[in-house]
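Presented below is the structure to which this report refers.
A single protein chain has been removed from this complex, and every other one stays in its place.
First chain written, first letter: the chains are A and B, and each begins at residue 1.
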Amino acid sequence: MTRVDLAIIGAGPAGMAAAALAARQGLRVTLLDEQPRAGGQIYRDVDRAAALRGDLLGPDYTHGATLTAALKHSGVDHVSGAVVWAIEEGFALSYTKDGRGAQVMADRVLLATGAIERPMPLPGWTLPGVMTAGAGQILLKQSGVLARRAVLVGTGPLLYLTAAQMLRAGTPPLALVETATRSDLLGAMRHLGGALRGWRYLLKGLGLLAELKRGGVKRHVGATGLAIEGLARAEALSFSAGGKSHRIACDTVYLHHGVVPNVQAARSLGIAHDWNAAQACFLPRLDIWGQSDVPGIYVAGDSAGIGGAKVAEEAGRLAALHVAQAAGRITQTELDRQAAPLRATLARERAVRPFLDRAYPPCPEALAPADATLICRCEEVTAGDIRNYASLGCVGPNQAKAFGRAGMGPCQGRYCGLTVTALLAEANGQTPDATGYYRVRAPLKPVTLGELAQMDQTAQDAAE
Amino acid sequence: MNNASPFLETETASRVTVTFAGAPLDLPLGANLAAALLTAGVGAFRQTPVSGAPRGPFCMMGACFDCLVEIDGVARQACMTEVTAGLQIDRPHEGDHDAG
Partner (left out) sequence: METDYTLIGGGVVGLSVAWGLLKRGRTVTVLDGDDGSFRASRGNFGLVWVQSKGMNQPRYAQWSQGSAALWADFAAELGDATGQSVPLEQNGGYDLHFSEESLQETVDKYNVLKEKLGGDYPFEVLGHNALRKEEPHIGPKVVGAILHHQDGHANPLQLLRALAADVRRLGGRVLTGKTVSRVSKPDSFRVTCEDGTTVTSAKVVLAAGLGAATLGPSMGFKAPIRPQRGQVLITEKLPKLINRPSLIARQVDEGGIQIGATNEEVGLDDRVTQPGLSGLAADAIAAYPALAKAQLVRSWGALRVLSPDGLPIYQHSATMPGAYLVTCHSGITLAAAHARLLPDWLEGTEAAPDLEVFSEQRFAVS
């Protein structure tokens, strides 16, 4: 079995940057990634798509090509199409590629598993035609596919960017329906302070809004009472805004109210997590190098806390440097010397977060959905069900999962976990920390029994 | 199957024939299967085993499992699959199992 100094999960900005740097320091590195090509979600398919539609997607996207290029020439063993489904002590990483199970052993592991969209449970959000704005981005980046009649719903700069790209491509969204209010934005201005990056974000956002206005994209703010209508698929979005009821007929609804760390891998290792009120999600507890309370396990990028692509890149490098030092490749002095400029960039990039978190708060009615709203897409469990389980004594998500199956389906709680914690915390009058989160176990992603069985030692012995 | 697709395709790629639920479809070779099916006008990829509700792609990044389809008897995420010639795609677990 292969044994490496460092195994990295995820070939987004954090994983790619960390892999290239660690390899440059002489470490043996394996980079496992689910996608066929490096880039992660933010730079999805950048090597192919930058040439085709780089103009449309902008320089923030095409920057990813520098990372994929560095990765290509690094000597890193980049295993694409590898779905990691277990990480055990030692560390043993089990994964599936092309329908075969395999394992790699690593002295240290960097989890660079990125973010997922914050679940946005609204009435009708499970209908075909309702997708995340991130999904819309992926459709455009990877496939050059655009929704003809879409409504964008929620909050955050990604909505503006998506709308502007759609406009430039000749398929403007029917409307931009924001749940944030003008006072959210005004209140957030106080947090801009001297953060130059913050002003840049703000101006960029205002620039995009001006572009959308020129392009005739209708915008609503402070929308409430959101519901997606339709029987077999999304047919319309209804909501209230500006004291009026609205109904917009559409084929596609793109939802977005921020992204949250994808914590499945970190949780499966039992890493301690803490509730972060500003980002309204759990974050893994890490030291200044990104190392967790499970020695040898590092987390970087959005899976360590939402910071965006630039933060991910530098945090990945920081973790890789620390791994190099721990593996005896560089001295402490060298570590500190090389880390200093990375930390400076990180501080600069992170200074904008308080502004963004305040300007674009999550949609309140999706954080505490109405009783009838489905919150677990897989097992079709409603918010009311979870409140009922609280009344039957469920103090945390694991007992609620046993009572009503929320989190038991194939997505393994990715799109209901935060909602279940929030609902139980509210119903029980407890903090999210005291309420806790799902106990995440292998398989991190489904694996066929055939793939599993083929890794059975006795079966292998018999075959030999 | 609704063939007036709500999605617009901007790339031109060579096409191959696949079948979805028994019906032939021409999809771009090497394309993301979920994106290709959406563009071909397939909105609902499956019915849930819980209530029978229709579902289609939601996250496009392998996290939500709403775009599940069946290929060679195995439930796979369409958004994590590439289009190849002759692919036989079914709605998951609608047919009977072979007694084999």
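Methods note: a residue touches a chain if its C-beta (ideal position, glycine included) is under 8 Å from a C-beta of that chain, and two chains touch if they have at least 3 such contacts.
Treat the numbers as computed from the prediction; the structure is a model and nothing was measured.
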Worksheet entry | Contacting the left-out chain in the complete assembly, out of A:Pro397, A:Gly417 or A:Pro432 | A:Pro397
Worksheet item: Considering the whole complex, which of A:Ala236, A:Ala327 or A:Met408 touches the chain not shown?
Response: A:Met408
Response to the item:
Per the whole complex, from A:Gly170, A:Gly193, A:Gly207 or A:Gly450 the residue touching the absent chain is A:Gly450
Discussion item. Touching the absent chain: which residues on chain B qualify?
Written reply: 49-50, 72-75, 93, 96-100
Worksheet entry | Contact set of chain A toward the excluded chain (per top definition) | 86, 88, 92, 94, 101, 103, 389, 392-399, 402-405, 408-410, 412, 435-436, 439, 441-443, 446-450, 452-459
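Going forward, only the chains that are shown with their structure count from here on.
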Worksheet item: Between chain A and chain B, what's the gap in Å when you average each chain's C-alpha atoms?
Response: 24
Worksheet entry | Residues of chain B defined as touching chain A within the complex | 5-11, 31-32, 35-36, 38-39, 43-45, 48, 50-51, 53-66, 68, 74-75, 79-80, 82
Discussion item. Under the stated contact criterion, what part of chain A meets chain B in this complex?
Written reply: 34-36, 41, 52-53, 83, 116-117, 126-132, 134-135, 138-139, 142-149, 169, 171, 232-233, 251-252, 262, 377-380, 409-411, 414-415, 445-446, 448
